[in-house]
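Omission of a single protein chain aside, the complex is shown with its protein chains in their original locations.
All chains are identified by letter, namely A and B, in their written order; residue positions are counted from 1 within each chain.
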Amino acid sequence: MPEILVFLLIKLILVIVIFALWMTMVPLLIWLERKVIADIQVRLGPNRVGPFGLLQPIADAIKLIMKEDITPALVDKWVYGLAPAMLMVPAFLAIAVIPIGGVVTIGERSFALQIMGLYRGPGLFVPELDAGILLVLALSSLGVYGVVLSGWSSANKYSLLGGMRSSAQMLSYELPLGVALVGPLLLAGTLRLNGVVEAQADYGIWFIVPQLVAFAIFLMSGTAEINRSPFDLPEAEQELIGGYHTEYSSFRFAMFFMAEYVNMVTISAVAATFFLGGYRLFFNDIVWLQPVWFVLKLMAFLYLFIWVRGTLPRVRYDQLMKLGWKVFLPVALGNLLVTGLVIAFSPANTILVMSIVGALLGIATFFGLSYAIVYGLRRRRPESERRVVEPTRAGVSE
Amino acid sequence: MTLHQIAFAAVAAVTLISAVFVVILPNILRAALFLVFTFLGVAGLYVLLNAEFLAAMQVLIYIGAITVLIMFGIVLTQQLMGARIRQATQVRMVVIALPVVLIAFAGLAKTFIRPFASAGEHVAAAPAPVDAGTLHQLARMLLQPYVLPFELASLILLAALVGAIVIAKEEKD
Partner (left out) sequence: MPPVTWYLYVSAALFCIGLFGMMTRRNAIALLMSIELMLNAANINLVAFSGYLTEHTLVGQVFALFVITIAAAEAAVGLAIVINVYRTVQHINADEINIMKW
């Protein structure tokens, strides 16, 4: 068998396995979310379908797909049909660069447990994609289109408002998200995700310690980027009905729903890779067990997202914008500056100095941010900025 | 044709056809949507030219930022609720523009592109192969020989940021 066929076969198996992993995470996550939220609110949660209600997401999915797919009369049909796909395709493509395990060697061939990863066989060498994390960021910026276009094409005021809010929000939070990742990248000295994981193993410390500030900024901006509570303004039910996907039903709605959860898993995967050492533990372990560590770290982040949703109230829109531009972005840039200075001025024991500086900086930022949020953002808007909205005819049903 | 050439043909076709839709579609929001596909096609061309970093930047900046801004501009400046955002194309200008554009293309092909088909000493037959250090090389170039334009670019960005805010800010009566 020619080497190229072996290569393609191995990649195909990798695609299937990793895709299946993501696809099992989604229903599991939906079930977990409902159970945990129910627990927080002292309810039982789903408990009818299957043991502990485990089959509930599957029942929901079947129900959704069996429903009638309604296309409202006034929508721009072409764009309306395209929008869910434009949200879902980038969400799935980002999976391709996440490493779920290290380099596996079978006989004379070795390959990374990563779809766009390294492959070395007799007579064929395929390196890992050089700009891996850039691909993730680029794809997450593509997701904005699904939201804007679905909001616009629905020919519905609430959808449009939801779409506009969301696009502004995602644009604003992409910046601190990207800048926060540059700190770990500087320490690792590479843009390849596998390189970031190996760098953490080499240093013997997870980047969450030296890059505590970046971690906090990344997690919060990530929450905003995937429109999760407390930053779920685009689909704030009380204000906007369902936001940009108000008009969607049946399978198209399921696509929105799925894209949201896939994005959540992907953001968690990136966080685990960059800040919690990815698939590596502290000691040198068996390569085949590494996906297990990876999934465990992933689950920790997913639980955190659910916990946050069950705990925090939604922020107001002007607070959201202020937080992104006036707090997160400057803090992320400051962290980048400090990281750069440490790397430039103490090349000998960078990681030790950075760990001490990073931890101190993290504590200082925590108190600073708490102060800013409690006293700055909760202040009432000054009289001049407040607007009185007159009730209009359009809001009254006839 | 080799695999590479077929890929080139497909990507180039996507780019050019979407670009044509960008300039002729009456619905300007759909035109902006096709602008996204054009930029994706250009990013594909960069990948074929072994410039992965530039392709990522193309997607990140052109598609993720500039086109979203353009869509924002469209929705903010047209009536918000019009599902049919139309805009007039000047029909009599088409009559003038079409020959002008065709002549321009012919002129470019004759004077600028033809010479490269035969010139062998400076232009290679195939793009240079990727070496793993392309990214490092690019970074080194930006911060050593081209550090002045690099810093100037950041200054321009800052000026544009401030300028855009000042211009777009609503004046309080």
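Definition applied: a contact is a pair of C-beta atoms (placed from the backbone, for glycine too) under 8 Å apart; a residue touches a chain by one contact, two chains touch by 3 or more.
Predicted, not measured: the structure shown is a model, and the values here were computed from it.
Partner chains of the missing chain, restricted to those shown and counted over the full complex, are B. Where chain B meets the chain that is not shown, the touching residues are 2, 4-5, 8, 12, 15-16, 19-20, 22-23, 28, 31-32, 35, 38-39, 42, 45-46, 48-51, 53-54, 57-58, 61-62, 65-66, 69-70, 72-74, 76-77, 87-90, 93-94, 96-98, 100-102, 104-105, 108-109, 112-113, 116-117, 121-128, 134, 137-138, 141-142, 146, 149, 153, 156-157, 159-161, 163-165, 167-168, 170.
The rule we apply is simple: only the chains that are shown with their structure count from here on.
Rounded to whole angstrom, the centroid-to-centroid distance between chain A and chain B, based on C-alpha atoms, equals 28 Å. Residues 74-76, 78-79, 82, 127, 129-131, 134-135, 137-139, 141-142, 144-145, 148-149, 152-153, 155, 157, 160, 164, 167-168, 171, 174, 191, 384 of chain A touch chain B in their complex. Of all the residues in chain B, the ones that touch chain A in their complex are 27, 29-30, 33, 36, 52-53, 56-57, 59-60, 63-65, 68, 71-72, 75, 80-81, 83-84, 130, 132, 134-135, 172.
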